[in-house]
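Next up is a structure, given as C-alpha cells.
Missing here: one protein chain of the complex. Every other protein chain is in place.
Naming follows writing order (A and B), and every chain is counted from residue 1.
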Amino acid sequence: MHGHADHVDHSEHQAHLPVGVYLRVWFMLFILSAVSYFVDYFQVEPLPLRWVLIVLLALIKAALIMNYFMHLGSERLSLVYTILLPPVLILALAAIVIAEGSYISMIRALFGG
Amino acid sequence: MATPAAAAHAAHEHHEPQSFWRKYVFSLDHKVIGIQYTVTALAVGAIGLVLSWLMRLQLGFPGAVGAVNPTNYYQFMTYHGLIMVVYLQTAILLGGFGNYLIPLMIGARDMAYPTLNMLSYWTYLLSVILLLAGYFVPGGPSGGSWVLYPPQSITAGTPGSGLGITLLLASIAVFVVSATMGGLNYITTVLQMRTRGMTLMRMPLTVWGVFISAVVALLSFPPLFVAGVMLLFDHLLGTSFFIPTVNVLGTVLPHEGGSPLLFQHLFWFFGHPEVYVVILPAMGIISDVMATHARKPIFGYKAMIVSMAAIGVISFIVWAHHMFASGMNPFFGYIFAATTLVVAIPSAMKTYNWLLTLWKGSIRFTTPMLFTIGFVSTFVIGGLTGLFLGNVAVDLPLHDTYFVVGHFHLVMGVSAILAMFAGIYHWFPKVTGRMMNETLGKIHFFVTFLGAYLVFFPMFLMGFQGIPRRYFSFDLVAFAPSGLDAVNAMVTVAALAVGAAQLVFVANIVWSAVRGREADANPWQANTLEWQTPQIRPGHGNWGPKLPEVYRWPYDYSVPGAARDFIPQNEPEVAVVSPAAGPEPEGAGR
Partner (left out) sequence: MTEHQQAAVAGGRRSAWREIVADFSRDVRTYPFGWSKAMMWIFILSDLFVFGGFLAAYAGARMAATQPWPDRGHVFSLTIGGAEVPLLLIAIMTFILISSSGTVALSVAASHERNRSKTAALLGLTLVLGACFLGMQAYEWTHLIHEGFLPSSNPAGASQFGATFFMITGFHGTHVVIGLIFLARVLLRVLRGYYDRIGTWEQVEVAGLYWHFVDLVWVFIFAFIYLI
C-alpha cells in the first residue's frame, strides 16, 4: 500500500508469553469480575468501602489486560510511559468536574433550584 | 485544488498516479493534501474576515449597513470566532503546514498512512460544508457565540437554535474526527518515519511545533467531542446534561437538574489547549524562518523544545481561568490562577530566545522575516495582557470587556495569522517554484501589522473603561464615554484597511504563482531538508531513488570556517568545515 520500505525488523523479537499465561489471566479476570459483582450483590457496607473495592478491582483488571493481553509489560518503557502518563490529565478533568458537581449540589441545597 | 503551476509542471515518475482525479483531487500525496487544506482554510478564512468587517461596520458606523441587525450580528460573531480559530487556524497550521512540511523536513516519502491522511482532508471539507450549510437552513445559523454555552445556545430565542445549532455541533464533531485522523498521522510519521541520522533532537522546530501541537490536539479534542455530543443530545433527545430547570420566553422547559458549568469545563478543557494547538506550530515556523533569515543558529534549541513541551503539558491544567466569572467553585480560581501564571515562564523563555537569535544576526529583512518579527511583537503584547487576565481579581472586572477581545485577538489571532503569512511567504517557492513579489509582500505586512495594532490596542483602553464586549450597539448605553464612537470608527477604518491588505496578499499569490520570478532550489539558503530535494518541486515520493541522510542539526548558519554561511542538514561534515576552522560553535555537528 505504501512506497516506503517499512519492514518490521524488531517486532518478531518481542517477548512471547506462553499460552498458559493467557489462560491464567483470563481466569483471574473472571474471578475479579465475579468478586466485584458480589461486592455489589451483598451491598458491602459502608458505602465508601464498597466504592473503593469496586474501583480497585476495576483498576487491577485494567492492569491485567494492559500488561498481559496488550503486552504493554514487555514493550519498551518509552511506549509504556507514553501511554500511561497522559491519562493523568483526564483524571484532572474528572477531579475538577466532580468537585464542581458537589459544589453545585451544595449551592442547590442552600438556595434551591 | 492544486495550483495551476503545479498542474502544468508536474514531475512524472513511474509509480505516480496518472489520472487527474487521483493526482489532484483524491490524492494520497501529502503535498497535495497540504495544499488542499491550505486553500480550503484560506477560503473559509476569507468568509470569517468578511463577517468581521460586517460586525466592525455596525460598531464603527451604527446603522450604516442596514442589513446588520442584532440577530445576524450574533450569528456573524459565532461564525467569525469558530471559523477563525478552528476552521482556519487549526486547519491551516496543522493540516496545511503539517502535511506539507513534516515528511519533507524529516526526510520521509509520505505520511505514515496516506489513505487516512486523504480521509482527514475530506472529513475536514465535510465539516466546513456542514458549518456553512447553517446559512441555508430555516432559522439560519446559530448565534450562540463560538463558545456555545448552554442553555442559551440551544434554547428558543437564540438565533438558529433549531437546525442551525444542530449543523454546527455536527460540524464540530466531524472536525474532531478529521483532526484526530490528521493528528495520528503527524505523530506517527514524526516518531516512526524519520530518515537516517534524523534524531528527534535534529528536527527543525517547525516539526517539533506541529508534533507537540498534534499531541495536544489529540488529547484535548476528545472533551470537545464529548461536550458536542452531549449538547446535541440535550438539543435533539431532550436530555438534561447541561440544562437546569429553566423558564424560556414564558414556558418552563421539561429539563431539570442539568449543570451548565459542566459544559464550560468540558469546552475549556478543549478550548485552552486549542490556543496552543494553534500557537505551537506558529512558534515552530517563526523559529525556523527567523534562524534562516537572521543567518544565525536558533538561540537555545533545546530550551525551545523543552518550553514547547512544557507549554503543551501546562495547557491542560489551566482551562478554568476562562471561567473565573462563571460562578464556578471559587476555590478553583486559586488553583487555576497559579497554573495560568506558570505558563508565562516557558512563553517568556521562547521570547528571549527569539530576541537573542536576532541579536547580532545578519538579518535579511525579507517579507517572511518581517512577519516573523511582527509575530514576536504581537505575541509579547498579547501574552503580557494575558497575565492580567490570569489573576482572578483583575479578571473579574475585565472579563466581559473589550480587554479580553484585544488580548486573545493579538495573542492567538494576529500572532498565529502573522506566523501563517511568514510560512506562506517562506515556503511559497517550494510549493510553486516561484518567488512571491517582495514589494506587494511588504505592503501587505506593514498594513496588516500596523493595522492590527490600530484595531486591537484601543480595545485594551476600551476594556479599562469598562466597555462590554458582545454588544450590538452602544446607542442606549448610558455609561459609554463620549469618545467611544470616535474610537470605534477609527478601529473600523483600520480593520477595513487590514482587510484590504489581504486582497493584496491574494493578488500576490495569484500573480506570483503564474508570473513570479523563478526560484532556484534553495532561495533562502536554508539548511532544512525540504530545500534539498532532487527537484525544486518534489514529485511523488519526494526524494527520488535514495532517501537523504542527515549529519547535523538544522541551524548550522554562519559556522566559522565554513565555505558558505549555511550547511544543509544532509551535508557530511568533512565536505565543508576546514580543519583550520576556529572554535566549534555550540551545537555544530550535533
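Everything below uses one rule, namely that a contact is a pair of C-beta atoms (placed from the backbone, for glycine too) under 8 Å apart; a residue touches a chain by one contact, two chains touch by 3 or more.
None of the values given here were measured: they were computed from a predicted structure.
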Per the touch definition above, residue among B:197, B:468, B:539 or B:561 touching the missing chain: B:197
Identified contact with the non-displayed chain, of B:131, B:343, B:358 or B:550: B:550
Interface with the undisplayed chain - residues on subunit A: 6-8, 10-14, 16-17, 19, 22-23, 25-26, 29-30, 33-34, 36-37, 39-41, 51, 54-55, 57-58, 61-62, 65-66, 68-70, 75-79, 81-83, 86-87, 89-91, 93-94, 97-98, 100-102, 104-105, 108, 113
Interface with the unshown chain - residue positions in subunit B: 112-113, 180, 183-185, 187-189, 191-202, 218-223, 225-227, 229-230, 233, 237-241, 245, 254-259, 262, 265-266, 269, 550
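Operating definition for what follows: only the chains that are shown with their structure count from here on.
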Residues of subunit A defined as touching subunit B within the complex: 1-4, 6, 86, 89-90, 92-93, 96-97, 99-101, 103-104, 113
Subunit B to subunit A touching residues, read off their complex: 15, 108-110, 112-115, 192-193, 219, 223, 244-245, 259, 261-262, 265-266, 269, 316-317, 320, 328-329, 332, 541
